[in-house]
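Of the protein chains in this complex, all but one are displayed in their positions.
A, B and C are the chain letters, set down in written order, and residue numbers restart from 1 in every chain.
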Amino acid sequence: MGIRTAVAGASGYAGGELLRILDGHAEFEIGALTAGSNAGTELGAHQPHLRSLAGRVLAETTPDVLAGHDVVFLALPHGQSAEIAERLGDDVLVVDCGADFRLADPAAWEKYYGTPHSGTWPYGLPELPGARDALRAARRIAVPGCYPTAVTLALLPAFTAGIAEPGDVVVVAASGTSGAGRALKPHLLGSEVMGSMSPYGVGGVHRHTPEIVQNLSAAAGERVTVSFTPTLAPMSRGILATCTAKARPGLTAGALRDAYAAAYADEPFAGLLPEGRWPATSMTLGANTALVQVALDEDAGRIVAVAAIDNLTKGTAGGAVQSANLALGLPEELGLTTIGVSP
Amino acid sequence: MGIRTAVAGASGYAGGELLRILDGHAEFEIGALTAGSNAGTELGAHQPHLRSLAGRVLAETTPDVLAGHDVVFLALPHGQSAEIAERLGDDVLVVDCGADFRLADPAAWEKYYGTPHSGTWPYGLPELPGARDALRAARRIAVPGCYPTAVTLALLPAFTAGIAEPGDVVVVAASGTSGAGRALKPHLLGSEVMGSMSPYGVGGVHRHTPEIVQNLSAAAGERVTVSFTPTLAPMSRGILATCTAKARPGLTAGALRDAYAAAYADEPFAGLLPEGRWPATSMTLGANTALVQVALDEDAGRIVAVAAIDNLTKGTAGGAVQSANLALGLPEELGLTTIGVSP
Amino acid sequence: MGIRTAVAGASGYAGGELLRILDGHAEFEIGALTAGSNAGTELGAHQPHLRSLAGRVLAETTPDVLAGHDVVFLALPHGQSAEIAERLGDDVLVVDCGADFRLADPAAWEKYYGTPHSGTWPYGLPELPGARDALRAARRIAVPGCYPTAVTLALLPAFTAGIAEPGDVVVVAASGTSGAGRALKPHLLGSEVMGSMSPYGVGGVHRHTPEIVQNLSAAAGERVTVSFTPTLAPMSRGILATCTAKARPGLTAGALRDAYAAAYADEPFAGLLPEGRWPATSMTLGANTALVQVALDEDAGRIVAVAAIDNLTKGTAGGAVQSANLALGLPEELGLTTIGVSP
Partner (left out) sequence: MGIRTAVAGASGYAGGELLRILDGHAEFEIGALTAGSNAGTELGAHQPHLRSLAGRVLAETTPDVLAGHDVVFLALPHGQSAEIAERLGDDVLVVDCGADFRLADPAAWEKYYGTPHSGTWPYGLPELPGARDALRAARRIAVPGCYPTAVTLALLPAFTAGIAEPGDVVVVAASGTSGAGRALKPHLLGSEVMGSMSPYGVGGVHRHTPEIVQNLSAAAGERVTVSFTPTLAPMSRGILATCTAKARPGLTAGALRDAYAAAYADEPFAGLLPEGRWPATSMTLGANTALVQVALDEDAGRIVAVAAIDNLTKGTAGGAVQSANLALGLPEELGLTTIGVSP
């Protein structure tokens, strides 16, 4: 008898990736699958690749449907999680892939989302200092955003080691189109995105900005300033985050490398690549890995750290399962792979 | 203590996919990894996504290195398997992903490959009538080519049910570039293939043609004529095979569908999609599935069957593991998934 | 003072390609630009690449707006052209990129489109026997569909030379996503199409089927039977049509090649490639060329002819301008290039 698990938002990309992982996970038993406007249709109409679940009919996303499970994964548009979570008892582990409970600062939430703040849940990035222990006792988990996952893992060793200045982080990240979900918008059409790169949310207005600031500031122990520019890349999945921070005076390439090697030596899902190898997003396709590499630009006085993840796996659903494993007392790595489908 | 397994040709695409699957397989223990010109280098230099094996040094592909394993997977250029297999005892299961032992007809081999025929091994397509039983006793397995896998599974139900004429099969198949391996040829450069479709091997000269003819003829019980045109598609993985055969007089759409439904009702890795859904190669990415759909074109008098597979998984390495599972008395599905990494 | 030209449907892909070509054409002067639901907005909001026209405001598509031009290009959903064309005088050249006036057979129209037949206009494929002369006097032109353009040009030499049997043509064609226009449908999202091939309209139900039959039958002088399967390829533009027909008994490879070489020796926009070179769609990107190659499969007894075009250029807007040039007494090649943007 497995751990009874529901997925809300099963017809979207995050929901589909959750189900792909849960289907191959030895401990979870997939229960209710819910959707919004797709309720009443078969899962296979939206996720034909989920062969074993294709005939399942999607229920409406209501607390009643989701009740009676041990774990509920929420993959909903932001703003919908609070009401549902309230109605689920504290004995239910609720893992929210949405943004609602990620930010600790209500003012930041309100500035970027324009609605009242719902609260703050334990943050599902086990690689953050202290996070793993917090997640072991958690009944509510806020899964990080995809960009914040990549950027945080790229710069975390630099800030925890105190070798980067907090003043002037610059991040440019490229994301596959699945990061935007299955929204029917002209700029997401294949004809528009194939063979093309474009930026969006330029000037610090992307909603993942305050989450990046929150994570890096926590690591640095002081306020970090971040210029964050996301770009849309012609690929379905993957984030490549190129992150630079000013190096503290006197930092050497060796010390930089040592800091990164030490930070990730024991992490199952964040790894520093060997010298001379740089991450490519394809290395992480379908895998729960963040691959990191770092260099010191001595002329510019900057640390340049690059992280690659699969935005739907380590960036969303895989990260969610990793944290759920911890909260449920299971081995952290259960049901998750570090090997991408490559080439 | 697992089944001790060696992979020859570990630095290529087929070898990499074998290792990706074997790494997640509960029963195999990965032993020697060998290569040709890449011998002496680290696996990670060629397969950086295989994180857990990246530090392994590639040995030379010699019988001595491969001896002492329970299973040896060969992912070598054609013409190299015979000599190695001869030197490995009959107690070793040898699974050849190359072409050397696929064809039963020496004349066909010599016409298409221009070298003497090495022999014929049990053919690793369990979905073929009788093949599953033959594989259960096998110590030598010839893994099918990627195109023949897709084409055979698309048309097999039609020929075994006797509803297709053998006289005039036409197949046009699109393949991702990984089907050509990691060869450094100008036409395989990203700049050339992205945003472009092109044919090759037109006019029946592709080496997979006689293998397709062999499989379909066996199913039909008489010689099948095939016009086969492969095309190169702008994607890394996947084969979409569009296969048409003349319908026997009087065939109805319902009878056609019934034949296909019956043929694949109990197959773990070949499936007929529900009506109205057509396969896309992305549904099978990294999965050991062949997804099939079929229609009757009454005006043209033709059955049109389409199969999608991942050329490296069901089309090569996954198919190899599926057959090896059978030969080793393991559950056929062990270590293999039917759910692609999609979108 | 140029030829005053209007484009109806300027915010779509076909309309955008028309404007790209017209902007570089020495004789046309771009007048009214109209749209349906996008009327009232700036062209640049939809076609930001059309820099020189970006500030133009789109008018509503009405006969009044379109009147007063020497040439009107219609790039509208099918069913809308007849009413507009009626209201434009016979002194206006109307070039319809839609399907309404392509088919000569009302029954075929009604079977595939389900509405009453609007009539038949001179068919804008100058390479067809007799078509060039007919177009020189035309005031109404029906621009061919993109698939029929590619398929017809691939097989035309075989049927006009009488070296192919009419009985059993099989066509499998791959198209870039722009062929589906800018429709907001889930299967056209970048996340779905990148890295994936899929078929659609299988079984002879695609609306371009009767148009292909019409053209090939005209060339053959008797009814040609066609099995046509379109597939969606992960690229924005391009059609690769792989077309096979049974060879007449006794046909040799040399005679086949001669027939093709002769057919296209003097055509500006349809060309047989040198032996050993096969067309790739990227060779035609943005160009008004159809590139063709042919082989004889002696074992299968089939001619295999492959054509590559840019679906928006030779397949739509470039073909439209080519025919308009003829109708206006301009050099056929004016404003059109044969060189694709490659790689």
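What to note about this one:
The rule we apply is simple: a residue touches a chain if its C-beta (ideal position, glycine included) is under 8 Å from a C-beta of that chain, and two chains touch if they have at least 3 such contacts.
Note that the structure is predicted; figures quoted are calculated from it, not measured.
Counted over the whole complex, the shown chains touched by the missing one are A, B, C.
Looking at A:Gly203, A:Gly221 or A:Pro331, the residue that reaches the missing chain in the full complex is A:Gly203. Interface note for the absent chain: among A:Ile3, A:Ala67 or A:Ala295, the touching residue is A:Ala295. Interface note for the absent chain: among B:Glu42, B:Glu127 or B:Glu192, the touching residue is B:Glu192.
Within the full complex, the residue among A:Gly31, A:Pro48, A:Pro122 or A:Pro234 touching the omitted chain is A:Pro234. Interface residues of chain B facing the missing partner chain: 13, 176-178, 180, 182, 184-186, 188-195, 234-236. If you put the missing chain back, the residues of chain A touching it would be 168, 170, 172, 174, 176, 189, 191-192, 194-200, 202-204, 209, 225-229, 231, 233-238, 240, 242, 244, 246, 278-283, 285, 293, 295-302, 304, 306, 308, 343. Summarising the interface, chain C meets the missing chain with residues 13, 16, 20, 23-24, 44-45, 47-52, 54, 178, 194-195, 236-237, 271, 273-274, 277, 280, 282-287, 289, 337-343.
In the analysis below, only the chains that are shown with their structure count from here on.
Interface residue usage between chain B and chain C, two copies of one sequence, is largely shared: over half of the residue numbers at the contact are used by both copies.
With each centre defined as the average position of its C-alpha atoms, the distance from chain A to chain C rounds to 45 Å.
Within chain C, the positions touching two or more other chains are listed as 176, 189, 191-192, 194-195, 234-236.
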